[in-house]
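Here the complex is missing one protein chain, while the rest keep their positions.
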Amino acid sequence: MRSVLAVGAHPDDIELGCGGALSAHRAAGDTVTMLVLTGGQNGPGSCLERRREQERAARVLDAVLVWGRLVDCTVAPDAATVTVVETVLRSVAADIVYVHAPDDSHQDHRAAAAATLAATRHGNRILHYRSPSTTQFNPTMYVDISAHLDRKLDAIACHRTQVDASAMVDPEVVVASARHFGAQARTRYAEAFAPVRFVWDLRPVQSAPSARAAAVAEVTEVAALAGQLPPW
Amino acid sequence: MRSVLAVGAHPDDIELGCGGALSAHRAAGDTVTMLVLTGGQNGPGSCLERRREQERAARVLDAVLVWGRLVDCTVAPDAATVTVVETVLRSVAADIVYVHAPDDSHQDHRAAAAATLAATRHGNRILHYRSPSTTQFNPTMYVDISAHLDRKLDAIACHRTQVDASAMVDPEVVVASARHFGAQARTRYAEAFAPVRFVWDLRPVQSAPSARAAAVAEVTEVAALAGQLPPW
Amino acid sequence: MRSVLAVGAHPDDIELGCGGALSAHRAAGDTVTMLVLTGGQNGPGSCLERRREQERAARVLDAVLVWGRLVDCTVAPDAATVTVVETVLRSVAADIVYVHAPDDSHQDHRAAAAATLAATRHGNRILHYRSPSTTQFNPTMYVDISAHLDRKLDAIACHRTQVDASAMVDPEVVVASARHFGAQARTRYAEAFAPVRFVWDLRPVQSAPSARAAAVAEVTEVAALAGQLPPW
Amino acid sequence: MRSVLAVGAHPDDIELGCGGALSAHRAAGDTVTMLVLTGGQNGPGSCLERRREQERAARVLDAVLVWGRLVDCTVAPDAATVTVVETVLRSVAADIVYVHAPDDSHQDHRAAAAATLAATRHGNRILHYRSPSTTQFNPTMYVDISAHLDRKLDAIACHRTQVDASAMVDPEVVVASARHFGAQARTRYAEAFAPVRFVWDLRPVQSAPSARAAAVAEVTEVAALAGQLPPW
Amino acid sequence: MRSVLAVGAHPDDIELGCGGALSAHRAAGDTVTMLVLTGGQNGPGSCLERRREQERAARVLDAVLVWGRLVDCTVAPDAATVTVVETVLRSVAADIVYVHAPDDSHQDHRAAAAATLAATRHGNRILHYRSPSTTQFNPTMYVDISAHLDRKLDAIACHRTQVDASAMVDPEVVVASARHFGAQARTRYAEAFAPVRFVWDLRPVQSAPSARAAAVAEVTEVAALAGQLPPW
Partner (left out) sequence: MRSVLAVGAHPDDIELGCGGALSAHRAAGDTVTMLVLTGGQNGPGSCLERRREQERAARVLDAVLVWGRLVDCTVAPDAATVTVVETVLRSVAADIVYVHAPDDSHQDHRAAAAATLAATRHGNRILHYRSPSTTQFNPTMYVDISAHLDRKLDAIACHRTQVDASAMVDPEVVVASARHFGAQARTRYAEAFAPVRFVWDLRPVQSAPSARAAAVAEVTEVAALAGQLPPW
């Protein structure tokens, strides 16, 4: 069982960036905590509406929700923001952290990314997710969300004030991007991530170790299959 | 149980690049196949010696060894080399592939990387490892090899002709780099990788799903711990 | 009227990469030439079938089709390939050239990109398009293909042997990627490009030059609108 | 007729970065607005002198000048600066925006770039220009300013306090860089740009659509010219 | 005799990043000034302890120590910090400056790098050093510290509060990284640097200019040695 922490600057950021992966984590029995740094005070939508929407979305994803109590459009990559992230990080003993990508046109997203990098300086599984306002993004890790796309869309739908009024939140684009990255990942629907650092845990996938027989004997057989090989 | 394929241009390349990870894969019950494209005909060491050394190293790592039957310093990123890799890839039904990094001063290493990228075009877990001749390398994935460094060194020691005569093969540097990347990975000893694409398999690490209680109730408690937070 | 040249390694590459932009060029009155370097001899599909498919697709896009007469999986970035591209380039006096992106797992795609860069060394509008096998791609230019997506899909549908049998050619993914890049371009459907160099032709969009009045007078008015500005 | 907005942190930044392109826009009948964020209070030159110089330069370029009313060396990439840019952006309904490149040793330049990226998050033609203090710059778009270099130099000459006293403002270097980038763009004098995103408007350059005849017939003829081609 | 300035955000940063190079500069007769921007007020260790430690370390390196008088975790890349660096830069007439790399998870390190870039905008030898919290680093310059590693370790050992309590300060890792980068530099122990800009001073290494004889005559001889060369 892993403890997963997702950090986003505003209500809906986490769902858009890694809602499918969070659903997959829950399905794998991991705990999931969502830290939303600000209340999205600048709207569209009132602060109260957005809190309700975010709480509903967290329930859809079966995740614990923590509010960072910062103010929309004023997040700074300073010690105060680092402390917010560190406090939650330690409280939930997170061993996997998801956060915004650093190259983003929204200053709060950049600040959230920078503060989370500082807070997780001793951690070893930190992944950047993409937002609609991300400017440069070269993903190399993916999570297959084919079985989780519906739940991701349900969670996004909770943010009705955004779906109705923000050009940046469009479920049609969410599905298109999931399919686009799915093709890149050689699967159906996927979310894409850029790891800051990711230590791959090579625990046994299945308990019985494989029996191995005469390795050298196999060599010739396999090579023989390749008729095109030059003589050696 | 996963099927792992490591591709290297010459005897000793795989051990230097990902010998520790291969040992960790074996410990996790995965099967491991090493595809060595050439016989290292240019030396130092005779071709026969190098074959014996490579076979011994494969036994140390408990891996199947396949010879690609190409010739040292003439590997091209062409259809013939792609066919060699594809043949083995299908034969072992590999779902994880390790290969040289693309920015390398040795033409065989670059060709091995390019041909493997072509051969694995439908695969979704391909990782680049670093060689002493790699020129640019920005790793973001790591495997903790603290429990496997000795075996990696044992495997490298099998390549006596190289350890004795090649400035590029120095066990002291192998340990130093493992510690250097270990510090980067926030662990003790590590091997570093640059993923081409890596679909993270989020299967349960432990069977019992976590019980979750009143998410919203937790919110205030956690936030309250952060005395430095501004009023909201 | 511009002369546009699109270069692709195999039948269907051009349609997948820039079929929408070519349709938009035709709608704007530009001439379009498609240079397909090989006959796609490795299949799926026979060489004859693929030639027929490509000719049909060129008709759909109302483009001239030129066969490069090279052989699938053997394209090299050498003087012979450069000559093929140069010959067509001069014949059609192309002032805009589209070609594969350089970071691609298929050796023919990389070779097509490299040879075209050499052939167009004196040109000033060269754009890389993306293929399903492209590995790294950071687009910064886009063409809005909202009015041309259907024609792009029609052109791709001509390549029936590929649509039926190649995992890399999937119309559903074509639409998804067009929507994904459309959102990035702040439009509906788009194709994405990475310019090698692109000299923007600033010819008048509309003949009447704008009348401009007292510039300094406007300054205060505009600034006054921004009530949040600090005193100066 | 397009509406062009150029954003610069200090008096003279816009002229140095894209004065030639602005002159070309005017020649094409586009309207041009220059938003100078600060008064250049830190000198050299008094604030009053610099205002006069900037107003003169705007007249040379036949552009509307708007002062951002911020203070030299204190520009922050925060909501207040974003609001300044947004206010002007909407007021002039800009569809093309030029701004500093992000990698620059001057904090005001970085802040101007970041705030403009936020303000233009819904726009689709945003280009970074280069300043003498830019540190990393990989231009891929160019505007031919061969017919506009003199006007650019005239506009820069208006900033006499800078030309006389700042090591960063040297007309000789302006000409040299224009020739350097001109050679890169395969033209005579050019300004270089790095697009954030640029949707290329493929409107007809000339009204009469080209008549096209037997496409397939042309194929053989063109290919035949290339005597070096291998048989097929 | 060169005047070298090293800038670090906290006590111990400079020693970790370029302590060996500073020792090599002293051995070459250069003067060395260390500007430590903050007192490391956030610990571990009291501010007084850390001042004593830093002063001891400066004596070990035989360097002048200047305190920047800023506060730990609050360094901003603003005009005030730029002024601190500029003041010292001018005071010591530095012609070589070392500073943190820009991609670092610690906000003070990023701010120190940015402010130093601004302060050195007219300088021509500025090198980024690596810190344990650096996230991306592509070094291309190296200083051989084989004869200076002991002194570097002695200087680091002065920072006892850090060596004892900070996971980021581990002498074993310092040695390992020096060996890792030494292998990259084709020497034994090295420190690695990423130049912002570095003008190489090509002064004579040895006074007597070499006598050169018939250049063309040598051509054939040298070429003749390469028996493998094709006929020409």
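As written, the chains take the letters A, B, C, D and E, and residue 1 is the first residue of each chain.
The rule we apply is simple: a residue touches a chain if its C-beta (ideal position, glycine included) is under 8 Å from a C-beta of that chain, and two chains touch if they have at least 3 such contacts.
Just so you know, these numbers come straight off a predicted model, no measurement behind them.
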(request) Can you pull out the displayed chains that the omitted chain is in contact with? (result) B, C, D, E
(message) List every residue of subunit D that touches the chain not included in the displayed model.
(response) 132, 136, 138, 170, 172-173, 175-177, 179-180, 183
(request) For subunit C, enumerate the residues touching the unshown chain of the complex. (result) 77-79, 82, 114, 117-118, 120-122, 196
(message) Contact with the hidden chain only, please: which subunit E residues?
(response) 1-2, 21, 24-31, 39, 55, 58-59, 62-71, 80, 83-84, 87-88, 91-92, 122-124, 140-144, 184-187, 190, 194-210, 212, 215-216, 218-219, 222-223, 225-226, 228-232
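Please note the rule applied: only the chains that are shown with their structure count from here on.
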(message) Taking contact as defined at the start, I'd like the list of chains shared as neighbours by subunit A and subunit C.
(response) B, D
(request) Could you report, rounded to a multiple of 5°, the rotation needed to superpose subunit D's C-alpha atoms on subunit E? (result) 120
(request) Note whether the interface between subunit A and subunit D is symmetric in residue numbering, meaning over half of all numbers used appear on both sides, and answer same or different. (result) different
(request) Take the average of all CA coordinates in subunit A, do the same for subunit E, and state the distance between these two points in whole angstrom. (result) 36
(message) Taking the mean of the C-alpha atoms as each chain's centre, how many Å separate subunit C from subunit D?
(response) 25
(request) Spell out, as numbers or ranges, the residues of subunit D touching 2 or more other chains. (result) 122, 196
(request) Name the graph shape formed by the protein chains and their touching pairs; answer line, ring, star, complete or other. (result) other
(message) I'd like to see which chains touch which, written out pair by pair.
(response) A-B, A-C, A-D, A-E, B-C, B-E, C-D, D-E
